[in-house]
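I have placed the structure first, in the form of structure tokens, so that the comments after it can refer back to it.
Removed from the display is one protein chain of the complex; every other protein chain stays in position.
Chain nomenclature is as follows: A and B, assigned in order of appearance, with residue numbering initiated at 1 for each chain independently.
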Amino acid sequence: MGVVKAVMLGVCRGLVIVDLTHEVPAQDVWEGAFQLMAAVPFFPKGTVHLAVVDPGVGTARKAVAVEVAGQVLVGPDNGLLSLALRKLAADAGVPLEERAGSLRIAPPMAAVELAEPRFWRHPVSATFHARDVFGPVAARLAAGVPLAAVGRPLDRLASLPFPAPQRPSARRLVGHVVHVDRFGNLVTNLPQDMVPAEAQVRAGQVRIAGLHPTYGQGQAPVVLIGSAGYLELAVPGGNAAAQLGLRRGDPVEVELP
Amino acid sequence: MGVVKAVMLGVCRGLVIVDLTHEVPAQDVWEGAFQLMAAVPFFPKGTVHLAVVDPGVGTARKAVAVEVAGQVLVGPDNGLLSLALRKLAADAGVPLEERAGSLRIAPPMAAVELAEPRFWRHPVSATFHARDVFGPVAARLAAGVPLAAVGRPLDRLASLPFPAPQRPSARRLVGHVVHVDRFGNLVTNLPQDMVPAEAQVRAGQVRIAGLHPTYGQGQAPVVLIGSAGYLELAVPGGNAAAQLGLRRGDPVEVELP
Partner (left out) sequence: MGVVKAVMLGVCRGLVIVDLTHEVPAQDVWEGAFQLMAAVPFFPKGTVHLAVVDPGVGTARKAVAVEVAGQVLVGPDNGLLSLALRKLAADAGVPLEERAGSLRIAPPMAAVELAEPRFWRHPVSATFHARDVFGPVAARLAAGVPLAAVGRPLDRLASLPFPAPQRPSARRLVGHVVHVDRFGNLVTNLPQDMVPAEAQVRAGQVRIAGLHPTYGQGQAPVVLIGSAGYLELAVPGGNAAAQLGLRRGDPVEVELP
């Protein structure tokens, strides 16, 4: 939103702001969390990530900021940040304990509940915290204000579970489509290291033998490891979601060799 | 448009450019004017706002720039700038007289008709003044060229009336939907200070008692004061426009307590 950027640049004119995406459907916290997770590893250390998918704006959900591995995430405490947090922690080898729907935050990570109104824009609207709370605080953090200054410490954050594939038998894995990208490629929750190159994959009406190195050419559906490191179904030059009639949540089965 | 930014950055590489929105429907001057009005108060002093919704490009409509309260608006003189101008003037306590569809510009405001071709890109296309006239001039103004240098003084600008709510009786107010945002929230022309918290609101088939502090939770439609300061109808977690079957222009009635 241009207005959020305007407020942030009013805090600090030198900010470099990158739009990650504006294609998250309204209120779709999972989709936002997935796209954030897929993107954060590619940003330089020191980046402040502002993410707002916030159906609970104005309710008791907390506004938070969390720091891990040199990056900072700012947003509502509704699970939106949790997949990215887990990814950054894992990549940095930082242990992160999950229990009963929440993530335990301990050093070297740190989290705060945004509780310093002097860093907000006033009057604070009841419905637009991106403009009045999250944006101004993210801008301050990017400008060098330390995390501890913008709120009070938290030791738990809401977590959105990244669904683990199931393994009903030694030679079968069952995952599902977690994201459909703008080309119609179907991204699953089956990670690279669980799927050998000779696997058989079944989804909807199709059965595909063996991973493909790339989208390549041809018209038949292929399976491959996508750019986020998960098994993906694609139709070279086409739209797999439309052609296979699949969407988020649909199961994808893998038969191991 | 990337090409307009390219031309502007060619004038001055140090510009910080923020896209306000690209979601104004083609030729919809009112929608552009509304979104500009809702955004300008959040930009820092010294901002140059370039706005182009210009169905009359190439006709006799003037190209103008206007300065008020430390901000500058650049665009076609078709009313697009007028709601923002009125808002900035009101917020700064600057009187602004409207008569017969035009706004009278007097100090401390100033307006000019863009009439200095040396600040334009040449050859000037007949159909793309954003690239060839408005953009280059806005870039110059942002780079420090004074308003008076880019054109000749004007004392009137075209005005798009912001429709005032009607008051058919002491206890009834009638406004209408002036904007539907991307979440489907229905923004009206009923300002915050005319609608007490205990008002009854009727729109389409629904009647809602009392203002809600925020979108909050639940499924029922609510009314609240939105982030631009006007009465708004929303469905928490849903799309009010779709669910209530309402759109821009539809009446919204308020019964006062």
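Criterion: contacts are C-beta pairs under 8 Å (C-beta built on N, C-alpha and C of every residue); 3 or more make two chains touch, one makes a residue touch a chain.
In this text, all values refer to a predicted model and were calculated from it rather than measured experimentally.
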{"item": "Per the touch definition above, residue among B:Val3, B:Ala90, B:Ala115 or B:Ala220 touching the missing chain", "value": "B:Val3"}
{"item": "Contacts of chain B with the absent chain, listed as residue ranges", "value": "2-3, 5-7, 9-10, 13, 26-27, 55-59, 121, 125-128, 131"}
{"item": "Touching residues (missing chain, whole complex) on chain A", "value": "16, 18-21, 38-39, 42-44, 47, 182-184, 213-217, 224-227, 232, 234, 236-237, 239"}
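Here is the rule we use: only the chains that are shown with their structure count from here on.
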{"item": "Interchain centroid distance [CA atoms averaged], chain A/chain B, Å", "value": "34"}
